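Here it is, the structure in full.
One chain of protein is taken out of this complex; the other chains stay put.
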Amino acid sequence: QSNVTIYGRLNTTVENQKNIDSADSKTVLNNVASRLGFKGTEDLGGGLKALFLIEHRFASDTGVAADEFWSGDAFVGLETPYGTVRAGRITSPAYYATADYVSLHNHDTGTSADAFYAAASQPKNTVAYLTPSFGGLTAEFAYSADEDVNKPFTKTWQAAVNYDAGPLHLGAGYDENDYGDKQVALRGLYELGAITLGGYYQLADSKDIGKRNSIRGAVQYTLGASEFHVNVGWADDWDDVSKSGAVQYTLGYNYNLSKRTKVYAFYTAINNDSGAAYGTEVDFGKDPRSFGVGIRHNF
Amino acid sequence: QSNVTIYGRLNTTVENQKNIDSADSKTVLNNVASRLGFKGTEDLGGGLKALFLIEHRFASDTGVAADEFWSGDAFVGLETPYGTVRAGRITSPAYYATADYVSLHNHDTGTSADAFYAAASQPKNTVAYLTPSFGGLTAEFAYSADEDVNKPFTKTWQAAVNYDAGPLHLGAGYDENDYGDKQVALRGLYELGAITLGGYYQLADSKDIGKRNSIRGAVQYTLGASEFHVNVGWADDWDDVSKSGAVQYTLGYNYNLSKRTKVYAFYTAINNDSGAAYGTEVDFGKDPRSFGVGIRHNF
Partner (left out) sequence: QSNVTIYGRLNTTVENQKNIDSADSKTVLNNVASRLGFKGTEDLGGGLKALFLIEHRFASDTGVAADEFWSGDAFVGLETPYGTVRAGRITSPAYYATADYVSLHNHDTGTSADAFYAAASQPKNTVAYLTPSFGGLTAEFAYSADEDVNKPFTKTWQAAVNYDAGPLHLGAGYDENDYGDKQVALRGLYELGAITLGGYYQLADSKDIGKRNSIRGAVQYTLGASEFHVNVGWADDWDDVSKSGAVQYTLGYNYNLSKRTKVYAFYTAINNDSGAAYGTEVDFGKDPRSFGVGIRHNF
């Protein structure tokens, strides 16, 4: 079948968790953003290409599908010499340009995912326009229509910029919505031989609880098939919520059995101040932790 | 993988709509019958073939799956020299022989879909038998078992006839159900060089609201990669509902970037009499309209 490419990822861990899902301690299997996708392009001549992608997310520990089946994106688009237009469900370009880019261990998924990144956009009913590359610089703009009645906000605007120059990679993202939330983030990443350094700063502005600064840094050291990761994030108080700051850190080790398959281990922790509850169903002021081992296989 | 063929379609529009979903006016992204299918045949020798098809429908604007996941059909069957038998979920042969055949713009999908065709059958738990072709003439018969408790009717019978003779294509469809509804429709289509003319007449007989006549005509003019479409339907009053008539018309323009990919624009409107509410969640007597631009990509 030449018109469609199937791809996917199984990523599953066994974890010992504390203060997660409001449980003191438990040992669980965990899905880490496993997916199954179908995509393709068609060359239309004259610099035109049609493209599509639909990506399903599911729980690799239980076999249960995501509530919104193709929650990993569902779009069709046209690539032209003047840029690429896509329409459908589209994961935030502002997010990809910033938080996603630096979370080097396990790509910002699973228990060690970035707990602090604040989004002001939603992916559904979105039209996105990506510029051509100007010497390594691209920009993308996205608008999501006002159709989802289950959210406080539905109409959202985004802008994202990415710049690549050899070992240096910069990015910025902005989004806002009709409810009144907005955020801006700036990201940098530098490759220094075996070491990769990345980080981003975010200023989030929530209509309900005011502004908040946060920052994250990540270091990766590669030695043969081994990767060592350290990732630390800090979130200040929201202006209108006292004691709502937190610190998150992750120590990770990946062993690449091939380009497609790795086994890994990590320890991740969040220290919540008394008015913060970062993490997955965490009680206020509690500090979630997890030690996990896992396997990730791309296909 | 030789035993299975993957196929599908992304079809997404941006539309400005009036009086649809009981909203005065809104701009939305819209899914137009997007799908993902798996099918195959096996040659068993002696003129025998096994065949299967499962086709998923999903919302290309939001990534949400259809409530009944394989709602685009799910059947297995045997093709023999004496005809083809299929069993499973099977879209109405009576519908394919009539309303589906003439709706030339966008194949009777999306906002511009035929609002008047009245079906008396349902697709689930169906066995269908298709005759061999006798000089271009085929007939198909289908029976759906009495298993769906969520509908007023569940046991349904269908017959469909198709005849092809060069540029002339004729069809007829009949279905009825155990609740007491039935319908019959006659269709013709003629290819006249760059022009294609199609139309069908339907007599629907509803147990609850009596009989209704309706008629639809469609014209397609092809010029290079461009297609111009006009489609007009008229529905008379239901016998027992006064002022329940309506007129629907669509002007469509398709530009074929390739055999698989087109971009298009259309304007569609329904004029409902005071006792009619044709369209998607339309209030009685209101006139839904939509102007849309879209892209359709087959794979």
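By letter and in written order, the chains are A and B; residue numbering begins at 1 in each of them.
In this section, a residue touches a chain if its C-beta (ideal position, glycine included) is under 8 Å from a C-beta of that chain, and two chains touch if they have at least 3 such contacts.
Just so it is clear, the structure is predicted and the values come from calculations on it, not from any experiment.
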| item | value |
| --- | --- |
| Per the touch definition above, residue among B:H107, B:K124 or B:K211 touching the missing chain | B:K124 |
| Touching residue (missing chain; options B:V14, B:I54, B:A97 or B:A246) | B:I54 |
| Touching residues on chain A - with respect to the absent chain | 1, 5-8, 10-12, 14, 26-29, 34, 36, 58-65, 69, 257-258, 260-261, 263, 295-297, 299 |
| Touch residues of chain B, complete complex, unshown partner | 1, 3-4, 6, 38, 40, 42, 44, 48, 50-52, 54, 65, 68-78, 87-89, 123-127, 145-148 |
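Note that only the chains that are shown with their structure count from here on.
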| item | value |
| --- | --- |
| Whole-Å gap separating chain A and chain B, where each centre is the average of the chain's CA atoms | 40 |
